[in-house]
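All protein chains of the complex are present and in place, except for one that has been dropped.
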Amino acid sequence: MEEIKIGVYVCWCGTNIAKMVDVDQVVDQIKFLPDVAVARNYKYMCSDPGQDMIIRDIKQHHLNRVVVAACSPRIHELTFRKALAKAGLNPMMFQMANIREQVAWVHTDREKATKKAVSLVHAAINRVKWHESLDKRTIEVNPATLVIGGGVAGMSAALEIANAGKQVYLVEKSKKLGGYAAQLDLTFPHFYSARQLIKPMIRHVEDHKNIRIFKPMQINQIFGYMGNFQSTLQLANGDETKLKFGNIIVATGLQPFDPSEITSYNYGKLPDVVTSLEFEKMLAKGRIETCEGKEPKNVAIIHCVGSRNANYHEYCSRTCCMTALKFANQIRSALPESNIFDLYADMRSFGKGCEELYTQTSRKNVIFLRFDQQNGLPEIRSTNGEEAVSMLIEFTEQFSKEQVEVPADLVILMVAMESHADAKDISHIAGISMCGNSFFIEKHPKLDPVATTSDGVFIVGTCQAPKDIPDSISQAKAAAARVLATIHVGTIEVDVITATVNEDICCGCQTCVSVCPYKAISFNKEKGVSEVNEILCKGCGTCGSTCPTGAIRSRHFTDQQILSQIQGLLSPDNKFEKM
Amino acid sequence: MDFEPTIVSFLCNWCSYTGADLAGTSRMKYSPNIRIIRVMCSGRIDPTFVLEAFKNGADGVLLCGCHPGDCHYQSGNYKCLRRYNMLKKYFVQLGIRPERIRLDWISASEGKQFANLADSFTETIRHLGPCKIKNVIETYT
């Protein structure tokens, strides 16, 4: 066997790591470990000079394994693997120790943090000794794309791809395309009619020769992997159709928050307390009126209903402040004599033309009153016909700290944006992770906000986070560009960290067969052994820890690799007692 | 010095490891006694790994996966849960307090929860004191 020569590189990450971890000491402690040929520390390992250092060392010192102790492998593992490949080494001969996110940034005792960093590096050194060269698999990308959701985001993505001459399958759950945006009256900040924006888009999608629409239709299962997905749709006439596609764009959109759970607003009990969406419909019908069909004299708008409140949703729904201003403008035009009260918690008017909309609205005799969610929400109560107005809203005005009562004949609740209830099912079907607040998680919050951790699956629009129409469309077009790029290249390379069966050991007990969630393992009756379909295997490793004989190896996560990692981590020198 | 527990933690790549990373990017502080090993799925966690950790001197082992129903690989976390329950029974027979292993669910967005879990588990183990199994294996002849 070839002699193992490991290069170990400890990154300072500027001061991010070096401030809390004594990088010199880490190098001093691990450089004498068996098989370590080179050990260095450097300011920014991920920078070009940092990578060049590794490449140079691989060539000069004939390194065949590399360990980098730096940030999370979720950020730079690929960067360093590429550097290895550049130097002619198989990229899998690499292991990262996460000493930034899981050491420097979370600990406060420099000595202990350093000790822990040493143990993580020691573990990585132990592990990398057992790494094997693995080849990438090149697969062809099916040029069709599945878009789930026919709202403004889904339609934009579909059009972008279809216009590039590629097939799109657009699946919409409801009977109509257009989604939430189609239910709006005007849009902010320029008061374009939503219908005039969305209607031509729908027509364009429906008429497009490269877009095949399935509605009303639900996706139940998707098999396969990036480049080669497939799904079977149950058509209304009882037929089935099998679709094959290379990429998936998920655009399941939003649903409005149900304010009836906020008791102080009495939504559902007081008929003239309506949600922002109900008010949009009222505007679309062309008449602002109370439940009794009268023109309201006093209209109140309450912000942050279900948003920015730990009891409901901690996040800001982003669009409600501007929609509220749009409402104030529409009410002012329709009812010039009315009193308009805007009860806000914070006025968030970022974005092009939005602060201008605020300034402009504030000159239109709208009374802005601020409440503080921390000190309780406003209370809406009925006057039971004893006063001239039907309702009174009581709250503490934040600037004056005075208890005030606002009269109202109509109250509009600016309800939060929630991820659609179907998102949970889609997350399982498409393999997307969700945040605690049930929006989908992007691959990287800053560097890759369109992709997901499942290759070939993209998220666009409000299923990822609350956003307005232009942001949804931007994201949709970005995803379309990503998809078109993979279609253009035609092939993709994927890591082979799949399971493999040693036929000399496998006894044919078949325990692994039913354990696999992807039906990637089957029993070969003739040979009496299990077989892994590497195309279907996603490399979770569950079969490896189920196999009682050790016949199944989970590539790149083998028993031997993990056990050596444990031994390194727990080497007696790395204990806190030894400090 | 006071007893400083050594804890090995196995985290699944998609939820828990990402959650632990989030604790880092959010600069939340937690006990340095937790040392993390990444696996793709909590379903990969072989009881052999847990035993090996104790043999090598771990005082506690923390397993984390995606929340029930949210496993990136559909069902690996349930398999982890079943093995964990089996292992605890075995641990009782070995005179190892079953509280020395803990399985919990951490999603990719639960950085705070991970930091809290790391701290509370470290406290549990600190309270239980050192696990003597390594010592017993080596010296109890």
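Each chain carries a letter (A and B) given by its place in the written order, and its residues are counted from 1.
As a working rule, contacts are C-beta pairs under 8 Å (C-beta built on N, C-alpha and C of every residue); 3 or more make two chains touch, one makes a residue touch a chain.
Keep this in mind: contacts and distances are computed from a predicted model.
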Identity of the absent chain, which is to be given by its UniProt protein name, from "F420-nonreducing hydrogenase", "Gluconate 2-dehydrogenase (Acceptor)", "Hydantoinase/oxoprolinase family protein" or "Peptide/nickel transport system permease protein": "F420-nonreducing hydrogenase"
Contact with the hidden chain (one of A:Q218, A:N309 or A:T511): A:T511
Missing-partner contacts on chain A, residue numbers: 504-511, 513-515, 523, 528, 542, 545-551, 559, 563
Absent chain, residues of chain B that touch it: 46-48, 51-52, 54-55, 68, 78-79, 81-83, 85-87, 89-90, 93-97, 99, 123-124, 127-129, 131-133, 135-137, 140-141
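Rule of thumb we're sticking to: only the chains that are shown with their structure count from here on.
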Inter-chain centre distance, chain A versus chain B - centres from mean C-alpha coordinates, in Å: 26
Residue numbers on chain A that touch chain B, as the complex places them: 72-74, 98, 100-103, 105-109, 112-113, 115-116, 119-120, 123, 427-428, 431, 433-437, 441, 453-454, 497, 515, 517, 538-542, 544-546, 554, 557, 559, 562-563, 565-567, 569-570, 572, 575-577, 579
Chain A-touching residues of chain B, taken from the complex the two chains share: 1, 4, 6, 8, 13-15, 17-18, 20-21, 23-25, 27-30, 32-33, 35-41, 43-49, 52-53, 56-58, 66, 69-70, 72-76, 79, 83, 107-110, 115
